[in-house]
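As you look at this complex, bear in mind that one protein chain is not there, while each of the others sits in place.
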Amino acid sequence: MTRRILVVDDSPSVRRMVAMTLKAAGYDVVEAGDGVEALEKVAGAEVHAVLTDQNMPRMDGLTFIREFRADASRHRIPIVFLSTESEGEIKERARAAGAIGWMVKPFDQAKLLSVMSRVVAA
Amino acid sequence: MDEETLAIFRAEADSLVESLEGGLLALQTRPGDRALIDQVFRDLHTLKGTGGMFGYTELAAFVHGFESAFEALRSGSSVASSELVAISLKAHDHIVALLDGQSSGDPDAILAGLAAAVGDQTPIPGPRPDVAPVAADIDIVIPPEPQPALRVQPPAAPVSVPEGPASAPAKSSSTIRISADRLDEMMDRVGELVIAEARLAEIAAKSGSPTLMSVTEDIQRLATGMRDATMSIRMTPLSSITGRFRRLVHDLADQTGKPIELVLEGEDTELDKSVVEQLAEPLMHLIRNAADHGLEDPMTRIDLDKPMAGTITLSARHSGAEVLIQLADDGQGLDAGRIRAKAVERGLISAEADLSRNELLRLVFAPGFSTAERVTELSGRGVGMDVVSRTISDLRGSVDLDSEPGQGTRITLRLPLTLAIIDGLLVEVAGERFTIPLAAVEEIVELPEILDDQQATARLLDIRGRLVPYLPLREVFGSPGRPGPFQKIVVVSSGGGRVGLVVDRIIGSNQTVIKQLSPLHSGLKIFSGATILGDGAVALILDVPSLVTRSKRPSPSVNRLQEAYV
Partner (left out) sequence: MSLVSSTRDRTSGSLDVVTLRLGQDTLAIRAGLIREVLEPVAITRVPGAPEFCTGLVNVRGTVVPLADLRVIFGMHRGPVGPDTRILVLDLSMEGRAAVVGIIADAVHEVTRISQDSLQDVPAVGTSWPAQFVEAIANRDSSVVMIPDLPAIFASALSTQATPVSSHSGGTQLPPHQLDR
C-alpha cells in the first residue's frame, strides 16, 4: 500500500525538493503551503505521516499540529517537525503539541528518506 | 537536485529578498509595527532554511545571524531603530550578493552591527562558511505503543538521539545500555533467520537456478555476519563478575583468619553473557571451598615452609571454541584416602572398589557424596560440588579436577563460547541425521575396511601412529541394518581426550541453532540438544564430551562404580 505523506512548508522549492525525493522513493505526496491549507487537504484525504515547517503565513506549524491532533482519529499519525532551529525550546513545544520528533533544516535527500523509513512503512 | 528545482529556489529566494527589502523600508516609517517585524523575521527564516537545503551554506550562516537580531527584536519590546534598519539594508545587499555568488562587504562587521543595534549583549554567532550554521540533527521518538501507521522496528525500541548540546551529534563510539531481554530476543531472531536461510539453501540447491543460488549465497553470508555480530554483542568479559569474588575473598579472610591473596588472570576473556551470569554462583562456591578447606591455617603453612598467605588463582583463557576457567589454590590438596572412606560410607562405592586416584577424586562431584551437613573433617571439597558440576554441565561445559597432596587443588571448567548457535557437521547414520559441533572435530578419515567388524574387541584406530578409540554410532544409537561400505570416522576431541565416531556419510557443515531438549530427554547425556534442518526436520546434536568419556569404557572399575551408584 502506498503511503501518503503530507508536506507542509511555505517554501515551494523545499516542498518540491521533498516531494520529488519522496515520490522517487515510492511515497504519495500531498503538499500544502501553510497550516490552513494543510488542514483543508487532510480533511479530504487520508495521510500516513506529516512533515511540517514552523514559520508559515496564516497558520504556523505548532498551531497546525495542535489543530491536526485535535481530531482523535489522527492521534497515531506521525508528525515530524521541520525546523531550522537546533535549540531545544521549539522542539519541545513541537513535541508537546504532538510531533513525534523533529528534523533540522537543511537536510539532504538521504537523511529525509532515512527519517521517513523510520516513521512510516514504505 | 535538478535544474528546475534550483530555478524555483532562485525565484523563491528573489521574492523573499524583495519582500525583505520592502519590509525593512516600511520599518523606517513604522518602527514599532509588530506585523512588519514578524514578516521580516519570517522571510529571513525561510531564506535560511531553503538556502541551506540548496547548498547555499554561507548564505544560510549569514542569514542565521541576521535572523537572530530580529528574533531578539521580536521577543523584546523594543522598536526597530533607524540604525538597525540601515544596517539591515546593508545585510540585505550582502544576501543578494551571496545569491549571485559574489562576496561583498564584511559579513562579521554587519552582524556585529546588527547585534549592537538590537542591544544584544550576547554576540550573534558569526558566519562560519566552512561549517553548517546549525547542527544537522534529527530527533525522532517513535512512540512505544504499537501504531498501525508506523513501522515498529523489531525490537520495538524508541530510537532517540539524546538531546542537549553536550550530546548532540553522538558519533563517537559510545556505550549504550540494552536490556538483556532484547539481546535474547535478538538472538532468537537470528536463530530463526539461520533456520530460514537453511531452508532457502535447500530450495536453491534443488532448483538448480544459478540466480537463486547466488542470492542464497549472499543471504548466507549476511546471516553468518549477523550471527557473529549478534554473538559478539552478547560477549561479556569475565571481569563483569570478578568484583564480587574480590569481596568474597576479603570476607573469607576475615571469617577464617587466614590471609588470602586472590590472583585474577585473563579477566578480559569473554563469554556469552548468559554463561558468565550462570558462572558466578559455582565460582563463588569453589572459592569458598578453597578458602574454607583447601588453604591451611597460617601457622600450619609456616611449618610447611609455605608463604603464610594462601593464594587462590582464578584464570581464564580461550581454547578453540571453548573457554577454560581454572580455579587453583596452593593449599593442602585432596586426600584420596578420606574421599574413598567417605564414598564407601555413603554407599557410593563398594569397599573393595578398585579406583584410580583420579576416579577417586572425581567422586566429590557425585550427588550424595556430600549432604547438606558440612563435611569439614574432609579436606573440604564436597559441599555442593555436585551442584557446581550440574550447573556447568547444564551450560554444556565440563569440570575437571586435579590435586597433589600438599601442593593444592586445581579445578578446570571448560565452557562453550556461546549457547545459542554453533557451526555443526551434519552426518548420516542409518538414514538418520545428526549434528556434531564442528569446533570439536579434528579430522575425518575413512574407516579402514579391516576395522569394520562388529565383533572387534579392541576398537582402536591408528591415525598416523596415534591410537584413537572409535565408537560405531550405529551401535550407540541401536540403529537397524548393516552399514554400507565407505563409512567415515569423525575424530572429535574434548578435554584432551579424543574419539572417532563412525558414521555412514558426511552431509556437510551447517549453522546449527541449538534448541534445548525437553526434560523428557535432557537425561540422555549423549545429546546436548537438537536443531532444525533446512527441510524442517529435527536433528539431534551429539554431546562430544560424553562420547569421549564413553569411549574410555568399559573399564571394570568404572562399571562397578556405576552399579554402586545406580
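Details
Order of writing sets the labels: A and B. Residues in every chain begin at 1.
Just so it is clear, a contact is a pair of C-beta atoms (placed from the backbone, for glycine too) under 8 Å apart; a residue touches a chain by one contact, two chains touch by 3 or more.
Bear in mind that the values here come from a model prediction, so they are computed numbers and not experimental data.
Across the entire complex, contacts from the unshown chain go to B.
Set against the missing chain, the residues B:Asp33, B:Asp400, B:Asp423 or B:Glu443 yield one that touches it, B:Asp400. Among B:Ser75, B:Gln102, B:Ser319 or B:Ser518, only B:Ser518 touches the chain left out of the display. Residue positions on subunit B in contact with the hidden chain: 192, 195, 362-363, 365-367, 386, 389-390, 393, 398-400, 432, 475-479, 515, 517-521, 523-527, 530-532, 535-540, 545-546, 549-550, 558, 561-562, 565-566, in rising order.
By our rule, only the chains that are shown with their structure count from here on.
Centre-to-centre separation between subunit A and subunit B, using Cα means, comes to 39 Å.
Contact residues on subunit A toward subunit B in their complex (touch as defined above): 10-14, 16-17, 20, 48-49, 53, 55-57, 76-78, 80, 82, 84-86, 88, 91, 95, 100-107, 111, 115, 117-121.
Listing the residues of subunit B that touch subunit A in their complex gives 1-2, 5, 8-9, 12, 41-42, 45-46, 48-54, 57, 60, 64, 132, 134-143, 147-151, 153, 159, 163-164, 168.
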